[in-house]
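Here's a slice of the assembly, chains where they normally sit.
To keep things simple, chains are lettered A and B as they appear, and every chain counts its residues starting from 1.
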Amino acid sequence: MDSKFNAYLEELGKLDYSKMYNNDFLHTWDKTTDELKAMYIVADALRNLRERNISTRIFESGLAVSNFRDNSTRTRFSFASGTNLLGLQQQDLDESKSQVAHGETVRETATMISFMADVIGIRDDKFIGEGDAYMKEVSESVEQSWRDGILDHRPTLVSLQSDSDHPTQSSADMLYLINEFGGLDKLRGKKVAVTWAYSPSYGKPLSCPQSLIMLLTRFGMDVTLAHPEGYDLMPDLVEQAGKYAKESGCSFRKTNSMAEAFEGADIVIPKSWAPYAAMEERTKLYAAGDSAGIDKLEQELLAQNATHMDWCCTPELMEKTANGKDTIYMHPLPADINGVSCEHGEVANEVFDYHRDGLYKEASYKPYAVASMIFLQKAKDPVATLRALEERGEARWYEA
Amino acid sequence: MDSKFNAYLEELGKLDYSKMYNNDFLHTWDKTTDELKAMYIVADALRNLRERNISTRIFESGLAVSNFRDNSTRTRFSFASGTNLLGLQQQDLDESKSQVAHGETVRETATMISFMADVIGIRDDKFIGEGDAYMKEVSESVEQSWRDGILDHRPTLVSLQSDSDHPTQSSADMLYLINEFGGLDKLRGKKVAVTWAYSPSYGKPLSCPQSLIMLLTRFGMDVTLAHPEGYDLMPDLVEQAGKYAKESGCSFRKTNSMAEAFEGADIVIPKSWAPYAAMEERTKLYAAGDSAGIDKLEQELLAQNATHMDWCCTPELMEKTANGKDTIYMHPLPADINGVSCEHGEVANEVFDYHRDGLYKEASYKPYAVASMIFLQKAKDPVATLRALEERGEARWYEA
């Protein structure tokens, strides 16, 4: 037995995560700290097995249904990869090719796609309140159908980004940090700047920064949230992040200065997002079908954005951080890079390019985060199952 | 060995279904009664294995090609599920992304997608005569290519709905009834109302009611077909249903009164469809490219429909049936539900909601119907193969 793998299993054995079995993964804040820790460990254990060419298939057959209500490359491939790693076949619910528009209820569609679905992954991040509501309804629907004896099992859900949270992204972020710093406990006391940055586009989701402040504070990191006035996140979540910080004995500060947030930071995560109030307004305008209003709002927001073009992650700003240009810079990608994807954006090309490998490594954890969430939802005894997989020792990639 | 499973195999051993091997499943009326019985038993046996977490993979690799020429959710997922259950990977032939429009013959496309296709599933239900003709041509094409030594095997076809028949749907319906009533023999003498119902949309396929009258009469059920004057089904099929009824010693009646059909019924299946004559006319108009004519026909049909808004499955009508509101109500879904998917539709919300679980269970058999059809087309000795699968005892979902 591999010693690193063995250490994972030992650590895992000390945690209580029994409620994850047969449950969903919709928000990190639905989970206990033990459960999150278990999820990171299982992700690393699965990666360890794959890198040793040991198959981690726990399904001989079964579908992993995805429903992307917004474009996606990274998360789409992470879901396809993570589910394939466990033996499932991805099947996309393309609502435009289905009869969903036919007035069918969520409960009905959810049941119809679930007869042989072991997991359902959903991205629905466009409108405030809607993504979370939709996922909850799907979850309750399949739960109901399972209790009613229609489904012989309960397909579990994984959020692939809602309007409030992006758990597979922030979990990949955590896994990257854990592996970079050499352990979850090493993150305690690290200073992180979660900051807004300028983007020439409009209406970017709030879920990434929200997911981060809610997660980093739980593991004892000193988080500074920075954005221009008016670019608030959802107030409930900001309040809860403060509570998490208090509970874990770290700090959670807010500021309207990017420079202040960068000052002495060990990790910087600058990214654009839309003001919460504007997103609420947009949701109402869409509901009312007011396209003139939507256009007007878009113009206003772009104009407002344009007054904050100085919110860019430049080499000068990086100099203010704990380790200068070597300070960890993170982004969920794709970033708006000055002179590459746009004229002025979230980050200077020089900074992005210097951190490219780190950014890509950060992304490389997402398939494992997905697989880990599912694994914990599907394996009654994860320690025993992981051990059995190692003992089974089936080659993922067979070479004589 | 599981006693229920054993009973399935014993029953199966008494039937003659040898001609299903290496053959297609395009219409239920192409099949003998023994063959249909075998298909129901194998569906139940596969379900039994899956519910006992025993893998039913008979393919290590191989494609299941689908071609959906009309929208689909249920059947798309049933085909993906049923083929995945057997170990095949679904591959959709998206004609818009292919070179099919390039003037390529059906024979050529059919051969080109078949080099490693074990099964081909086709939905083509929009125009009278076309779906059946297309499937026949695909079948003959791959047969020819197999005989000519181009294909090393013969991919078999499964109809996922044509303009005349919807065999995977009506087979799911039969499986539901068999399991609800406790056996195929228990269905004999049951009174079934297959009736038209009002829908605010237009041009719904005839294949569902046709599939039902052709199937239920073969198994000794007393079928009443009800629709407003002018909403005839294909006359040949109606005539054949009468013959089937005679052969199996049951009755097949026609009426223009929904209430009459519901009177004393054990099972009611109200659903909208378009008049056969109008569908024939529409096919001609499309062929002639007469879009003004098509629009005019649509308006006429909608107006004609609107004179029959009283054809709705209401609580009052349900009271006329054998068991009142508890009488089995069936629908292939999605239904036009009053106040849910439309203002006035096929069924009152109260009735639909009361029968929701039954309706969803009905749908749950479709993946198994698909898998069973394919299994019988691919296993030379189904009894031995099913027994071997149980003995192999490989877990579908592995847990240590």
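In this section, a residue touches a chain if its C-beta (ideal position, glycine included) is under 8 Å from a C-beta of that chain, and two chains touch if they have at least 3 such contacts.
On a predicted model such as this, the values are computed, not experimentally measured, just so you know.
Undergrad: Report the copy count for the entire assembly; 2 chains are displayed in place.
TA: Per the structure file, the complete homomer consists of 3 copies.
Keep this in mind: only the chains that are shown with their structure count from here on.
Undergrad: Write the angle of the rotation needed to overlay chain A on chain B, where the fit uses Cα atoms and the result is rounded to the nearest 5°.
TA: The C-alpha superposition of chain A onto chain B needs 120 degrees.
Undergrad: Chain A to chain B: how many Å between their CA centres?
TA: A distance of 41 Å separates the two centres.
Undergrad: What part of chain A is in contact with chain B in the complex they form?
TA: Going through chain A, the ones touching chain B are 57-63, 65, 89, 91, 93, 97-100, 102-105, 108-109, 111-113, 115-118, 145, 148-152, 378-381, 384-385, 387-389.
Undergrad: Tell me, which parts of chain B touch chain A in their complex?
TA: Residue positions touching the partner: 50-51, 55-57, 68, 71-74, 76-78, 80-81, 84-87, 89-90, 333-334, 336-337, 340-342, 357, 360-361, 363-364, 366-367, 394-400.
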